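Omission of a single protein chain aside, the complex is shown with its protein chains in their original locations.
Here is subunit A:
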């Protein structure tokens, strides 16, 4: 028990890094994903192509590679990121692509008649999106967004590779130093706690959207 309280501060500070990456990635990627999904279904062909290529690239290559590319690769051509910025940049770029695909599917599931009935009621395009389309899209995508959110908590451990002090690194350092499995077990427990909290919040969101069909 004494040992646990000794390593806990470093684990918690690692967990804080994990939470920061998780949080900022989510906050940025969801709105960017919505914008990109509108671009993916846009009438402007070049915009569509560029976004399709971007989504294809992000989903077709490992996030680990993207992370290494941003932090170790880009400096070669003069683009230098701090570790933390590199991690956020790569994560946001990657998750925006996944969210864009999810939202694209959501938007395409909306009946054209909904736009038309909003139009004969004289709603503007923005009002139609905000009041009618987006709430329906959100309801459709919540389960898939939830899956990605849980994945993101676990994926955040990939920042280990660029030397960022996250939860996994903190546990690994303690295990290597003290030759005990306990820190890694604790790391597992903390991840489980974080995914449990996220799962709980997602259930609440799903429940909120269950009042209508």
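Note that contacts are C-beta pairs under 8 Å (C-beta built on N, C-alpha and C of every residue); 3 or more make two chains touch, one makes a residue touch a chain; residues count from 1.
One rule holds in what follows: contacts and distances are computed from a predicted model.
**Student:** Quick one: find the hidden chain's UniProt protein name among "Amino acid ABC transporter ATP-binding protein", "SLBB domain-containing protein", "Polysulfide reductase" or "LacF_1 protein".
**Tutor:** "Amino acid ABC transporter ATP-binding protein"
**Student:** Just to verify: which one of A:13, A:127, A:147 or A:180 makes contact with the chain not shown?
**Tutor:** A:127
**Student:** Of A:31, A:135 or A:163, which one is in contact with the hidden chain?
**Tutor:** Candidates A:31, A:135 or A:163; residue touching the omitted chain: A:135.
**Student:** Counting contacts across the full complex, list the positions on subunit A that touch the omitted chain.
**Tutor:** 111, 113-114, 116-123, 127, 131-132, 135-136, 139, 211-213
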